[in-house]
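Every protein chain except one is present and positioned as in the full complex.
Now for chain A:
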C-alpha cells in the first residue's frame, strides 16, 4: 500500500466532541471540543454516538442539548465545519406518541447513503440521504414485543445496529441485526420488514425465566469479519456463528469477570476480539482497580490481559459500550476511552497501548477510520 495513511479518531464525550489525527497511530494531534454551533450549546452537549461513513467519510454526531433536545450534526470535511439540518433529522411520527430522547448508535448500510440510527426510546430509524433525515422503521416499532422491552440502567434504546449480517456466511444487504436493553438481539432478513428475537443461550438473571425468548439485557454486540458475533451481556460474554440457528454459547471463562459493556471484534480475524471487563452489575469499576483490556485469539476459548502501556496505578474509569472500536485498517488499530477521559490506541502489530489523550471529559463513544 503506497502513501502515508491518515487515521482519524472521533471521540464523543460528556461535554462535547474531540477529534484526533495521526499518521503512525503513536502520536496524535487532538482537537476540541469542536464548536458545532456558534452558541456553544450543541457543542457543549453530551455526544452519545458518532459515526464515520465508510463510503463518504462524512462524520455524524448525535448530540443531546440539555435545554433544546437531541439532534444530529454532520461534517463533510472531516470535522472542520459542521451542519445541522434545518428540520429535525430524527423525529418520531405524530401517531407514535413518542419523542426522541437521543440517538445511541449510527451504522452504515452496504448501499451508499444508507445510515441507520438506533435511538431511545427503543426504535430504529433509517436514512437514505447519508444522515440528513431519518425515517422510523415501522416494523420494529410495531413489534408486539416492544411493550415488554423495558429500560436498562442506561435507558430504553437500541444501542447496536449491524447492517448486512445475520451470522457466519450470511452476509447480504437485506439483513439487519440490532440489540437493546432489555429485549436482547433481534434480527431481520428482509430489509427490516419483519423481526425475530435471536437470544437463545443468553441468560437474563434478573428475570424469573433466566433464558427467555427475549428480554435479555445485552450490552453490546460486535460482528466478526465472517459475519459471526460476539456479545457482552449484563453478566455473560457470548459467541455465536448464527444466533437464529445455533444460539449463543458462553465464552467468559478466562476473563476476570463476565460483566462489562464494550466488546470489539477484530476486523480481519474472526477468532479475535477485545473485551473490557467491569466488576459486576453492582460495582461499575475495573476488576482489581486496574485498567486492562482482554483479548482472545481463539473465539473466546481463552483470554489474556493486554495492559502494556496502560496505567499501573489504581484506576477507576470503565469503558462504556460504544467507547471502544477498531479502525478496520489492514493492520488494524484498536481504540478505547474511559469515563476518566483517557483514550488509548493499539495497533495489531504491537501488544502495547499508546495514550492518545488524557483528562478529557468522560468518554462516551469513539470511532476511527483511515481517511
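Please note the rule applied: a residue touches a chain if its C-beta (ideal position, glycine included) is under 8 Å from a C-beta of that chain, and two chains touch if they have at least 3 such contacts; residues count from 1.
By definition in this document, contacts and distances are computed from a predicted model.
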(request) Choose one: "Extracellular solute-binding protein", "Multisubunit potassium/proton antiporter, PhaE subunit", "MoaD/ThiS family protein" or "PTS lactose transporter subunit IIB". The correct choice is the protein name in UniProt for the chain not shown. (result) "MoaD/ThiS family protein"
(message) Just to verify: which one of A:5, A:30, A:78 or A:98 makes contact with the chain not shown?
(response) A:98
(request) Based on the whole complex, identify which of A:5, A:30, A:88 or A:306 touches the chain you can't see. (result) A:88
(message) Touching residues of chain A against the unshown chain: what are they?
(response) 14, 37-39, 41, 44, 66-69, 71, 86-88, 91-94, 96-100
